[in-house]
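What you see is the complex with one protein chain gone and the rest in place.
Chain naming follows the written order as A, B, C and D, and within any one chain the residues start at number 1.
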Amino acid sequence: MAGYAVRRLLTAVPLLALIGFGAFMLTFMIPGDVAATIAGESATPQRIEEVRRQLGLDDSALTQFGRWAGGVLQGDLGTSMIHRIAVTQMIGERLGVTVSLVAFGLLIAVLVGVPAGLVAGLRPGRWTDRLVTVLTTLGLAVPAFWLATILIIVFAINLGMLPATGFVPITENPLRWLESMILPGLAIGAASAADVARQSRSAVAETVGRDHVRTSRAMGLRPRSVVGRHVLKNSGIPIVTVASLQVERLLGAAVVVELMFAMPGLGQLTVSAVRARDIPTIQGVVLTIAVVVILVNLLVDLSYAWFNPRLRKR
Amino acid sequence: MTTATAAEPELVSGPTAGPFRRFTRRLVRQPLAFGSLLVIVLLVITALAAPLLAPMDPNATDLVARNQPPGGGHLLGTDDLGRDLLSRLIYGTRITLMAPLIAVGVGALIGVPAGLIAGFWGRTPDWLLSRLADAMLSLPSLVLAMAIVAARGPSTVNAMTAVGLAFSPRIFRVVRGATMSVRHEVFIDASRAIGCTTKRLIAVHVLPNVAAPLIVQATVLLGFGVLAEAGLSFLGVGVQPPEASWGVLLRRGFDNLYMAPFQSIPSGLAITVLILAFQFLGDGMRDSLGKELRRA
Amino acid sequence: MPDPANTEPSNAPALTIEGLRISAATEHGRVDVVDDVHLTLRPGRITGLAGESGSGKTVTGLAVLRLLAEPTLRVESGRILLGDLDLARLPRGELRALRGRRVSMVFQEPMTSLDPAFTVGTLIGEVLRRHLGMDRRAARERAVELLDRVGIPEPEKRVDSFPFQLSGGMQQRVLIAMAVACGPDVLIADEPTTALDVTVQAQILRLLRSLTDDGMAVLLVTHDLGVLAEHCDDLVVMYAGQVVETGPVDDVLAAPAHPYTAGLLAAVPSTARRVERLATIPGTVPPPHLLPAGCRFVARCPHAAPVCEEPVTLEDAGGGRSRRCARAAELDLEGVGR
Amino acid sequence: MSTAREVVLRATGLTKRFTTRRNVLGRAVERLTAVEDVSFELRAGKTLALVGESGSGKSTTARLVTALEKPDAGTVEVCGTEWTALGRSALRRERRRMQMVFQDPYASLDPTKMVVHTVGEPLLVHEGVRGQERDRRVADLLERVGLSARHLHRYPYEFSGGQRQRIAIARALAAGPDIIVADEAVSALDVSTQAQVLNLLLDLQRDSGLAFLFISHDLGVVRQVADHVAVMHRGRLVESGPADEIYESPREAYTKSLLAAVPEVSPSRRRERAGLVTESSTGEVVG
Partner (left out) sequence: MAHPIRSALAIAVSAALVAACGGGGGGGGGGGGKGPKADGTVKNVPLASGFDKDGEFSWGYTIEASSLDPHRGTSGFDQNWLFPVYDRLVYAAPDGILKPMLATSWEAAEDGGSVTLKLREGVTFHDGTPMDAAAVKTSLDRARDDESVVKSDLATIQDVTVADDHTVRLALSGGAGAILGALADRAGMIISPAAIKKGGLDTHPVGAGPYTMVDHKQGDRVDYGRYGRYWDPSVQRVAKMTFRVMSDDQTRLNALQAGELSMALIRQNQVEPAQRMGLNVLAGESPTFYAFTVNNARKPFGDRKVRLALNLAIDRKAIGEGLLDGFCTPQIQPWPSTSWAYDEKLGAGLDKWPHDPARAKKLLAEAGYPKGFTFTALTSQTTGIAAVAEAVQAQFAKVGVTMKIKLVDASQKTRMFDVEKSADAALISYSPTPDPQGVLDRQLLPGAAGNPGRKASDEVVRLAGEAGDALDPDDRAPVFHKIMAELIDYVPHSVPICMQQRTEAFRDGVSGLAVNPAGSRDFRGVAVTKGG
């Protein structure tokens, strides 16, 4: 098992390099560069050229990438050209927001999606199944910004139960953190809950038909343990896989939800960094997201072994 | 010379129809899928005949008659520049239908061959392509879109090509999984024993058996494509004014939510119906592929 | 080897099936797949249920424990008596308490019938704790004893291994251990050895025999006439959803009363000598939606006569034998000899 | 067609090992020997049966002979050409000489293809036959296996197990082979259908002098088709010889225990065979 984890981590290193290089080249292709923003609106073209030279933006793409990669190897992600603050610090401040948002969204996706999928999958074709199918399709159809506003208007403004904007770090005040997470979590989690429900439904429907579930029913086990132990554990792998896929979707949706709830997260940072062509910040964010995605995928793969002992004993 | 011909029970009279005709006959019998097919065909007609159907010029502004409620001269009211919302919705059908098709098309163009190769050969090509897919998935699609659009100019086609790139890892994974399960089927060995070339094996035997899961994933992604286009247009990377897609209408209507709350309803409903249609059509197609595929 | 003298059933039947009819929803609408089935299982005896695929033998087996896939398959009429309880009418909760406790079942594909995600000990323990309320430690001890009882070497070690670490034969033994864990009165074995090798098959069937010696009644569903001949006490032959012949094994084999039984016996390729041409039963089994009104074997029966066009019932012929053939009395069918 | 009595298939010293565990770096550390030094000959118009339990290596041997797997050692010679030495495209051309029929009728036919395409594939691949010409020749082939032209434009799901196996046989005949490798070809069928298909195979052999390599675990079936029998156990060839000799007076203990375990329908035959075992009874190996 450990060997498998080590091997996966070793493969992560070239992957990160590939992603870093890919992101750098992509941003490089976008015309307009950070010098124009740094020099300020009133700057004359000469001033902008001067800034370009200072920042070394005239060098070839490869040399700039080399410089950046060199820094990364020593653990220094460089400083943001716009805010002149270390990228690591900027990401550090905002990572908490996006991680809690994605975690909350994932929690809702799993807590709502899996049971819905279970109910639908256990009795395919029945009305419960059709209801879940329609709701999941709607969940996938409603854009995040629409759902966010409806939630704000109903719960924050009219009922005043939950805050309409803002983020309170969990370290500061866990209760207020929870309150500030509910609405954005729902807004971001809905589409993911729909996707998880859809996939769990087909996974459960397939598992229910398997021979060993019939055996456990033939042995007179109560439905609770037949479903809870035998059906769920064997449909674990597809459900966990779809849950891990949600991380990428949630990171994407975070941009809109952070905007609607005025939460300073990585989503917002990405948009403003890309607009200002602040390359070190973009690279920092891309690498952070990549590390999160790779770790999640690794955890998911390791969980496969728990679900299917055959993988563990290989 | 031949053995005694066994008394066969009379099979279905006449040769069974070609695959396509039987597929459509089954599809038509499912109300939900057939309804969705009708909706989509209707939309395609609307897109093609937009100039005839639209009551006014979609881009004609009337800054006096801004944010009009439905009724009066404008069936669905006007937007913040006084343009007739019904006409813009009708003209918007073109981009709204074209965008997801391009995205899924590009995604399939990359994802399907890669998935077939990774699924059929396995080992190093599979390992390499899977890691590449992981890398693609972790690149924020926003950076991807802006880079491509910046390099080749902002337009719906370029923006949706970027979305297609972001879709390709998802299609790759589905095709790879399906190919892997088909590769171990006995009829593959049978054809290999006959002397088929690998190319023919994949094209003639693997691809058709991979079609079912691929179609379902494609229709799901079509739904996502509609939303992705709206998101990118909002960031200025997608469709350029004065044209508009439903997504743009929804987002613009939404920004006027407090001014004119009814403005985002028509485009919102239209998008929801379109996505529902894609989803149910996908489910219907999967179910109507029939027994001959489900065995595989 | 069954004791030929013990033909008369001395004690009360463990399980009786009377007039069972089961329908299935198919492309051609709802049709009967099992019709007018009568069956009696006696303690300490193995009853063989023979028939080709599509004859309804497996569906009959599943019906006893009401494991039929509800919406598609449905018991239309008939009674399944376990002592004085009619399993067909029992409320779901009570039936569930009986499954694995008084009536158990084992299946054909041992490889897929055990949950791959749990150890063998846990699987057996689960049945014990559900029905006998044992705590975890006692259940594990009992599981080790059961594994030993079904002939698995080093049971203390094997109790913690996973199904995929065992051979097909071993997995079938675990299934049997689970099934007999609570000492049920009746065990239904649906093609238990079909997926196993000949040598392993013989061992499993001997194990079933030893379990009947403790008083359990076994219904052995199989299409392999060799297995039936060698390991069963009584024989029930089904064709196209109906019972066509019953009786003690040796009597039926020696002098089959129904042409289908005779045809089957002739078609079995024997290892004795090579024949010029194998005897076959021409044609195929009629599908459920195209069943003839009269005898369902008429299209393929060499002795068919006009009388066979009329509906025919399962008549008792004494000596524990019965058959569903209008011309049974006048036919003298060739068996396989004592 | 090759002349009678000439050796059409010769396997010498076939060996195949599979890797069961790899260490952290991916190097193989644990290997399982599936087939060890197996050699045999098959003459034109004759049937050689490979018998053994599951895991005995008989199916792997079949895949080695038909070049679906590469052997670690040993050679396969078909009608004088050494297949194990051929390049990919040369091998593909030679394949028409030896065709296969598989066990599971439901899995060996491509569900998305009509019968006419499946059976016609060898004609297309080797002779480029298409359209009307193909339809006609496929119809003839279907007649030869007891089906009819009505079945040309049907899909596999519309047929019973027995009918599908006939279609598989028609496909095997299409390329005009000298040898047909039948890997458990009738094991999945009911007794009556099994008998019909076996009779078909025997007729085909008598009419066109086909040689059969018949792989099966069912000793009853083998008795009815085999001229020669080779018994395999744990990857090795335990005993081989004419069918009557193997059945009447088996030499090896394993062969005897195999024969003893076969459930016999007739009581008399059973008593006869029981005698065989008591002479040299073997310890009961728990399978």
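Operating definition for what follows: contacts are C-beta pairs under 8 Å (C-beta built on N, C-alpha and C of every residue); 3 or more make two chains touch, one makes a residue touch a chain.
The structure presented is a predicted model; accordingly, all values stated were derived computationally and were not measured.
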Missing chain: touched chains present in the view: A, B
So one chain is hidden, and I want to know which residue out of B:Arg22, B:Arg66 or B:Arg200 touches that hidden chain in the complete assembly. B:Arg66
Contacting the left-out chain: of B:Gly92, B:Pro140, B:Gly268 or B:Gly282, that is B:Gly268
Could you tell me which of A:Ala36, A:Leu55, A:Leu95 or A:Ile182 touches the chain that is not displayed? A:Ala36
Of the residues in chain B, which ones touch the absent chain? 31-32, 35, 59-61, 63-69, 80-82, 150, 154, 234-237, 240-242, 254-262, 264-265, 268-269, 272-273, 276, 280
Suppose we count only contacts with the excluded chain; which residues of chain A make the list? 30-34, 36-45, 47-49, 82-85, 90, 93-94, 127, 130-131, 133-134, 137-138, 142, 146, 149-150, 152-154, 156-158, 160, 163-167, 259-264, 268-269, 272, 275-277
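In this section, only the chains that are shown with their structure count from here on.
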Just grab the chain with the largest centre-to-centre distance to chain D, centres being mean Cα coordinates. A
Can you check how far apart chain A and chain B are, centre to centre, with Cα atoms defining each centre and the answer in Å? 24
Averaged over CA atoms, how far is the centre of chain C from the centre of chain D? Could you give it in whole Å? 31
Where in chain C do residues touch two or more of the other chains? 282, 284
Among all residues of chain D, those touching at least two other chains are 196, 199
What residues of chain C sit close enough to touch chain D in their complex? 52-53, 151-153, 167-169, 196-203, 223-227, 229-231, 250, 253, 263-265, 267-275, 277-282, 284, 336-338
Which residues of chain B touch chain A in their complex? 131-132, 134-135, 137-144, 146-147, 150-151, 170, 220, 223-224, 227, 230-231, 235, 250-251, 254, 257, 264, 268, 271-272, 275-276, 279-280, 283
Within the complex, which stretch of chain A touches chain C? 125, 210-222, 225, 229-230, 233-234, 236, 307-310, 313
